[in-house]
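Here we show just some of the chains, and they stay where they sit in the whole.
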Amino acid sequence: MDFDLSEEQSLIKDSVTRLLRTEYGFEAREKHRAEASGFSEKLWASFAELGLLAIPFEEEDGGLGAGPVETMIVMEAFGRALVVEPYLASVVMAGAALRHAASPEQRAAIVPGIVEGSSRLAFALAERDTRYDLSRIAMKASREGDGFRLSGEKTLVLHGDTATGFVVAARTAGAPGEAAGLGLFNVPAGADGLTRRGFPTQDGMRAGELTFANVFVPKDAVLGDPEGAWPAIARVEAEVSAALCAEAVGSMERMVELTVAYIKERKQFGVPIAAFQVLQHRASEMYMALEQARSMAIFAAMNAAEHDETARRTAISAAKVQIGRSGRFIGQNAVQLHGGVGVTMEYEIAHHFKRQAMIDLAFGDADYHLKLVADAGGMDERD
Amino acid sequence: MDLTFTPEETEFRAEVRGFIAGNVPKDAQETLRAGRHVSKDQLVRWTRILNDKGWSVPHWPVEYGGTGWDPIRQYIFLDEMQRAPAPQMLPFGHSMVGPVIYTFGSKAQKDRFLPRIANLDDWWCQGFSEPGAGSDLAGLTTRAVREGDHYVVNGQKTWTTLGQYADWIFCLVRTDPQAPKKQMGISFLLIDMTAPGITVRPIRTIEGGHEVNEVFFTDVKVPAENLVGEENRGWDYAKFLLGNERTGIAGVGATKERIRRLKEIAKAEPAGAGVVWDDPRFREKVAAVEIELKALEMTQLRVVSAEARRGHGKPDPASSILKIKGTELQQATTELLMEAIGPFALPYEAEAVEGRNEPPVGPDYAAPIAPNYFNMRKVSIYGGSNEIQKNIIAKAILGL
């Protein structure tokens, strides 16, 4: 048991932190968002240079062979700065799909492009009726010769508007709600029959709706067993959720910091409002909520690679509960303590608040996951 | 103690309900039902319909266009307005400057302004808050210097709601910086928004809308006849104004309407093999809010009934409960809407609250939900933050 960072981990942390300090102030972020793709291509190249895009991939595929702790370190830093680049969508999420489903040959073909920054994949998973149950996928993949034809719609695809390609989950057998019968397919953005509509998101990023009209996927673009992708999807969900927890903690930490600074500086009735005990205690409670969330983000990272699906799901769900609750408490109180400026676009705090809300609703909100933990019999049945 | 409405009160409610149902512009009602903001035009149309009926300023004295209704009837009227839903009157003319003018204004001011407020011929906005003075309102620094028959105003106001549409602004200004207490050197001025030297800068609020503004005054000339009451007595009028906006502060009717919409959406939105509403836990959360709301409604009726007994105009410190609980429930219902819509809260439509052009991403009821949740964080901040309200309860009710 050791909560210190290793030398390599410290290195990653320092380099990300340094980059974001110079390139990712609040105003710089607004500029990145305003670029055509909704983020800064230049920064993406910097991420590649720093090796951030290589983190979770195996060394044999050109990656760094690092794990959930390293991803946690990066995502926490990204959360502090509210990074809008598609790291979560592309490296964490689509990357995990490749790691868990693709063959060595497929990885050798695809991963190097991701690592060097030239290809940015997105994971097309959710549909209108999916909500938080990722087995509830209806989109059909019908066998044609050696390959498949995809037809249907995907929505809420994070960074789906600018991705160079997609990992697409579709059903080769079974019915929505069944884990069996799902396959993963690697589809280039320019594939015949694939159209997309991009849209901005509440938290200042971008996403897309995709329509597949009989899109052909050749054999070598089928990632793993076309009827047995569920275990890979479940692992992707765990890893992306753990990464989101870390991002949320970075953002919460920043909110606590901004709020404490604000109340020390803001004067009312002739004194800094930090002089009011009620606000002091509120800040203390925010700090406690942050530390509890941080503990559970670490717990999520510890369990993201756990092999037993039930144990992994319960741990991740527990983390999502804590992160959702802490994020809401901290976000709402950070806005409240900022007063009027807290509800304007002109201050950083509102953007953190919105990001927290969206993180809670991504892959299941706090109460949804609480139900999952309860249904699993609680936290401590195992030891 | 008789805890039911009298037959006359019930009949009155039916009359109000019938009138609203038969006369409210349908487009405005649809807009509200969808959780979107009404336009200026919709509000003006509805105000004039009400004014024709004699109901646009029901709480004013009869001589200035009021109805003579007792507080319980006023409560019923407002409740029906919120539940219909019909566009609510903006407070700035109707509940803020109107009562100040008829209570402290000159005959000329009454004659000139009151009918135009009742008909929404003049759109008013409020010039109280300043960047350096939020909860500490009396810390304001906007200066007005008397020069002959006018004042020259310099300074800045902020959080000026819907100031972009305003014809007039009522302002607290400092006329005596040397006054022994900061509350004593403040005056209450009515200022024409078209006067040279006024600049309005929009503030984009958290959800992306344009609802509030900064208003800058540079050597703005204001005729002395636009001073309300006496010079340096403005703080008294401001306190009167702030204590006056009580009825309906809890927004019980509006919250009921939002719960109706919440249930509708929860019954439509897919979740698992069914819909969100199938989850007993979700229904319990809604029920918990409804119970608190019922308690608040009863509390409000008790406050209104006590007001009816005590006579008009004395603000009841218990109305701080209405503010706190009312805003908590407004916020809680927007949170439940977020929970109901789940992942489809994510897409941002620039026109989500005002109306839109593109086909929606996800269900068509989704778009206003996240913006409303974000925007509604303001209600525990403005109008005297909920922390300030708790100070008031501690001091004025509990003697702490």
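A and B label the chains in the order they appear, each numbered from 1.
Heads up, the rule we're going with is that a residue touches a chain if its C-beta (ideal position, glycine included) is under 8 Å from a C-beta of that chain, and two chains touch if they have at least 3 such contacts.
All values derive from a computational prediction rather than experimental measurement.
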Overall composition (this structure file), stated as a label formula: A x2, B x2
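As a convention for this text, only the chains that are shown with their structure count from here on.
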Centre-to-centre distance between chain B and chain A (centres being mean Cα positions), rounded to whole Å: 39
Chain A contact footprint on chain B (complex, rising order): 129, 132-136, 139, 158-159, 203-206, 208, 212, 269-273, 279, 281-282, 285, 338-339, 342-350, 361-362, 370-371, 373-375, 377-378, 380-382, 385-387, 390
Residues of chain A that touch chain B when the two form their complex: 126, 128-133, 136, 155-156, 177, 199-203, 207, 209, 267-270, 276, 278-279, 332, 335-336, 339-340, 342-346, 350, 353-354, 357-358, 361-362, 365, 367, 371
